[in-house]
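Of the protein chains in this complex, all but one are displayed in their positions.
Coming up: subunit A.
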Amino acid sequence: MAYGGDEVNAIVLDMGTYSTRIGYAGEDLPKVNMPATYGSVLDPDTGLFKHYVGDEGVNIYRPKMRLSNPMREGMIYEWNAVEDVLNYAFHSQLRCNTADHPILFTEPPWNNKWNREHLAEILFEKYQIPATFVVNNAVCSAFSAGKGTALVVDVGQDISSVTPVVDGYALTKSIQRQPIGMSLLTNTAYMTLTTPTLERVDAIELHSHQLISSKKPMGYNAKPIYTLRQDRLLNADQSWRNQMSRRVVEDWIEVCSGALETTFTVEEADKKGTKFYEFPTGYQAIFKGSERLHPAEIFFNSSALNRIRSYGPPPIAENHPSQGRMIPLQEALPLQNLIAHALDLQDIDVRSSLMQNVVLVGGGSMLPGFQERLLFEVSNLTRNKNYKFHIPTVPWERRFSSFLGGSILASLGTFHQLWVSREEWNEFGPDILAQRCK
């Protein structure tokens, strides 16, 4: 029981736009990390939709399975499949009886009251949990880096956000967020890969492996020879095919992409060397530094940003709009400007502590060179040498930072007095959540 910990078998639920992370408090990794998207297939007999969740639900080919993402801006937007997701996590993966486990869930700082209360209601009513609590995921990320006061920079799937956290409270008025996230990077990389170049005269075909029945081993840069599964091609839903192609691009990004540590020039980027990648079709290519590292310029470079503005904004939540303002894509700023702007809005008495405790998290921070580049750009922009970045060195601590922070919080002995119990929920109604979880 060192470090003030006291395990009460709490479960931490962290839902993001890209993946949902669920696990036990006190552990540093989620037990379940499943895609946020779910598949639905119309059952012709009953006329009802059957939902498929989890990796094996989504990534497996099923005739006419439509994929959709119930999350927008990190908030639950579509509630049809939420219970399927929770059932899958609690019953098939964790195999636990939820009546024994208090559940702490995270929410983005701009979540609305209705959403939060609705999820709590589902947990209490459908899963009979004894108690719940909701925390801001930026606060969790700060905790995961061991900080109570931090400027949390989260480059997530749909959104990059900068959230000041002071003594464990997110300062909601000065949060900056804009729809420049990893999904936009995926779009950009998609364009890069499907645009022919001098060396690659053909666009790369991004069929996913589920659609390929056979392929031949080929040399570098040779035109691939493969056959597609025609039956699947005919019956697969377009949304599923798109999503699977995006998975191919995401994998390419993970293997090949990254950011250049300094201002981008073709010569400088080419010095970073080439990388080899084999696509599911059997096509093997070598990518030059300038090609690999250019997509990530959308985060730092306004001219690269200008190019992608034409892609149009990602979908936003409409039925229960988020709180606060999202900077529209047309006005989006490079990340360093976003950080500097957020800092400018801070009270002078906390500004320097925030500057010295910048915590970088989210899928974007996984890109090699991303942190170095951000630090470079920030100190170039502001000429202030006092910025200090605290970037967890263990990669999954960055990806699962909000889970980890929640996990730390829910296993603290001093925390257990804060749970909103079933009794309180019944007595005071949903308003208790806002009062307790400040």
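One rule holds for everything that comes next: a residue touches a chain if its C-beta (ideal position, glycine included) is under 8 Å from a C-beta of that chain, and two chains touch if they have at least 3 such contacts; residues count from 1.
We take it that contacts and distances are computed from a predicted model.
**Q** Missing chain's UniProt protein name, "Alkylglycerone-phosphate synthase", "Probable electron transfer flavoprotein subunit beta", "SWR1-complex protein 4" or "Methyltransferase small domain-containing protein"?
**A** Matching the unshown chain against "Alkylglycerone-phosphate synthase", "Probable electron transfer flavoprotein subunit beta", "SWR1-complex protein 4" or "Methyltransferase small domain-containing protein" yields "SWR1-complex protein 4".
**Q** Could you tell which one of A:131, A:332 or A:433 touches the chain left off the display?
**A** Checking each option in A:131, A:332 or A:433, the one touching the absent chain turns out to be A:131.
**Q** Using the definition of touch stated at the top, determine which of A:112, A:172, A:262 or A:301 touches the missing chain.
**A** A:172
**Q** Kindly state which of the options A:32, A:350 or A:404 is in contact with the chain not pictured.
**A** Of these options, the touching residue for the absent chain is A:350.
**Q** Provide the residue numbers of subunit A that touch the chain removed from this figure.
**A** Those residues of subunit A that touch the unshown chain are 1-2, 4-9, 26, 100, 102, 130-131, 149, 166-167, 169, 171-174, 347-353, 355-356, 383-386, 413-414, 416-417, 419, 421-424, 427, 438.
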